[in-house]
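Only one protein chain is missing; all other protein chains are in place.
Here the chain labels run A and B in written order, and each chain numbers its own residues starting at 1.
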Amino acid sequence: MTDLISPDVEQLLFDATTSRSRRIKNRLASIWMLGALVVAVIPLALVIGYVLFKGIGQLSVAWFTEDLPAVTRKAGGGMGPAVVGTLLITLGAAVMAIPLGILGAIYLHEYGAKGRTARLIRFMADVMTGVPSIVMGLFVYTVWTLTFGLNGFGGSLALGCLMLPIIIRTTEEMLRLVPDELRQASYALGNRKWRTITTVVLPASFGGITSGVMIAIARAAGETAPLVFTIGAARNLNLNIFEGPMTALSVQIFGNAQTPFDAAQSRAWGAALTLVAIVFAMTILARVVSSMVARRHAA
Amino acid sequence: MTLLTHDDSVAPAGGGDASSLLEPTSGRRGDSVFKIVALAAGLVVLGILALIAISTTREAWPAFQQEGFGFITSSTWVPADGKFGALAFIYGTILSSFIALVLAVPVSLGIALYANEAAPRRLRKPVVYVMDLLAAIPSVVYGLWGIIVLAPAIQPVYKAISGAVGDIPVLGWFFNGDSGRSYMTAGIILAIMITPIITSLSREVIATVPSAQREAAYGMGATRWEMIRAAVLPWSRGGIVGSVMLGLGRAMGETIAVALVIGSQSQITAHLFEAGDSMAAVIVNQFGEASGIHRSALIGLGVVLFGVTIIVNVSARGIVSRFDRRSQGA
Partner (left out) sequence: MSPEIAAPNAEVVAPTTAPVSEAPSVVFDVRELDVYYGEFRAVRDVNLQVLQHEITAFIGPSGCGKSTVLRCFDRMNDLIESARVDGKILYHGIDLYDPRIDPVEVRKRIGMVFQKPNPFPKSIYDNIAFGPRLSGNKGNLDDIVEHALRRAALWDEVKDRLKKSAMGLSGGQQQRLCIARAIAVEPEVILMDEPCSALDPIATARIEDLMQELKSDYTIIIVTHNMQQAARVSDRTAFFTTEVNSESDTRTGVLVEFDSTDKIFSAPADERTENYVTGRFG
């Protein structure tokens, strides 16, 4: 309706026909809506601003390569082990969660559909997305750490459990978007169902699946609680996720934030900047991938 | 395998020998194998959830056994004396989450409505981007900012408010205290963290309002706000409630940011500006040095948290699907 009349006429009509109190209420509502957006942007700007401002001074080549200092209240040392830890542990989680998640989604959409098992799995996957990450950490503590000790793999297990339901649900959405006609065309050429899935359906939904996976990875990389119970604390570089404690950026931030020492807090800001950069990069990349896919399909 | 006899008066043409169709093919098994593998992957979800419930309860059992119902009804938590009553933490979890909802819901709803109804086209995408970025920031970074920046900065504000209304009845019951790290601060940080979730879910629901409904309201001369009240809100009410509950679930389970800013005091008070504790925060703060039954008690807190968040989540999804007009084909 608002397209049909030119704005000035519309405003005249509006002013002439609408009572004052109604106009005021409408105005207030508009202020509320726009104000809400501003209120949300302020903390975002503040947080990112502080992280940038306070963290940038920490970054250097030494920051990424040196081990953590022995004495936390002094400056010096770097976050090398933490950066490597975050990357390795998250990678380990991804390696486990991605194939499981994609296969599970394939079952849900291509085989199970509306059947009882599929509905149950779908429901439970939704429930699982709501499980607090600390509970995942405790869970892995009881089934892995108590038996196999503190190591990076425990962290990977916990993060993998966090990623799995996200990947299943977003992948299922992407599979749903693949038009059924493509599957029909594949069957009509004498292709089996499983090969149709691997040669037609998955390639067609690849972009969307990648985007969803990257969002899951970004979420996992930022988690702290599940790691606190499972990976222990290491100061030196440990490349073996199966043996011995490791550390990660998130855990470092948490630990250093609780100390009263300036040097430690500065390290926390530096680690925060590094972590936020990694997470933002993945999130933005995920958005770029999904809009690239959208554009290609519209061509 | 017998060859079939054809009527030989008809000239055999290309493809006339279809008998090879009857030969067994090797590919058929591939489909069943693939299906089983995919099913197994899906069942892993069920397996993990069951395992979580079983193994954590088993580890927490000694504490449950010792305290019985006192675990959740008593507020005495003194590990040194072997006393584990979690009431104060349950209270802290609920209070900080409640504050978060009170702050986040009006903001989230406003943004969702803005993005769908009031924003010029060019701004819609950026609004979604901003929400994505807010959601992407790890909770530990929010916690870091909270404890180093927010808590010290807001403490004088608390002191001022407390000084002004602390003695007035009703207001003074709540707005009292002067600790930078407190329920209120935790509530604020939580509000910032759950806003993106509530916003994006509400926005999805609001976007499904059929334009026919909007046009009907406008056609009767409604202002935009009146149209929203008449067409958009009633339609999306169920979905919005559901998304708020999902935000609640997230707030209750949030650990790290809360642990950093809630103050870590084991007490129950209505004074919002005083320090308290939450279940998740206690777990993460005390786990490192705990052993024996203390550790079981902390895991027990995890079990309680698990149960509570599942209930909230399941109810939320139930509400959303019951009110989801899309699935009812309306």
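Assume a contact is a pair of C-beta atoms (placed from the backbone, for glycine too) under 8 Å apart; a residue touches a chain by one contact, two chains touch by 3 or more.
Being a predicted model, the structure only gives us computed values, none of them experimental.
Residue-wise, the contact with the chain that is not shown comes from A:A204, picked out of A:A204, A:I217 or A:I241.
In the complete complex, the residue from A:L182, A:L237 or A:A263 that touches the missing chain is A:L182.
Here one chain is not drawn; of B:G27, B:G82 or B:P234, the residue touching it is B:G27.
Interface with the hidden chain, as seen from chain B, comprises residues 4-7, 9-19, 21-22, 24-25, 27-28.
For chain A, the residues touching the chain absent from view are 179, 181-182, 184-192, 195, 199-200, 203-204, 296-297, 299.
Here is the rule we use: only the chains that are shown with their structure count from here on.
Inter-chain spacing, taken between the CA centroids of chain A and chain B, is 14 Å. Put simply, chain A touches chain B in their complex at residues 1-2, 14, 17-18, 22-23, 25-26, 28-30, 32-37, 39-41, 43-44, 46-48, 50-51, 99-101, 103-104, 106-108, 110-112, 117-118, 120-121, 123-128, 130-136, 138-139, 141-143, 161, 164-165, 168, 192-195, 197, 218-219, 221-225, 228-229, 250, 253-254, 257-258, 265, 268-269, 272, 275-276, 279-280, 283, 287.
By the touch rule above, chain B contacts chain A in their complex via residues 27-28, 30-31, 33-35, 37-46, 48-49, 51-52, 55-56, 58-59, 106-111, 113-114, 117-118, 127, 129-134, 136-145, 147-149, 192, 195, 199, 215, 218-219, 221, 223-226, 228, 246, 249-250, 252-256, 259-260, 280, 283-284, 287-288, 299, 302, 305-306, 309-310, 312-314, 317.
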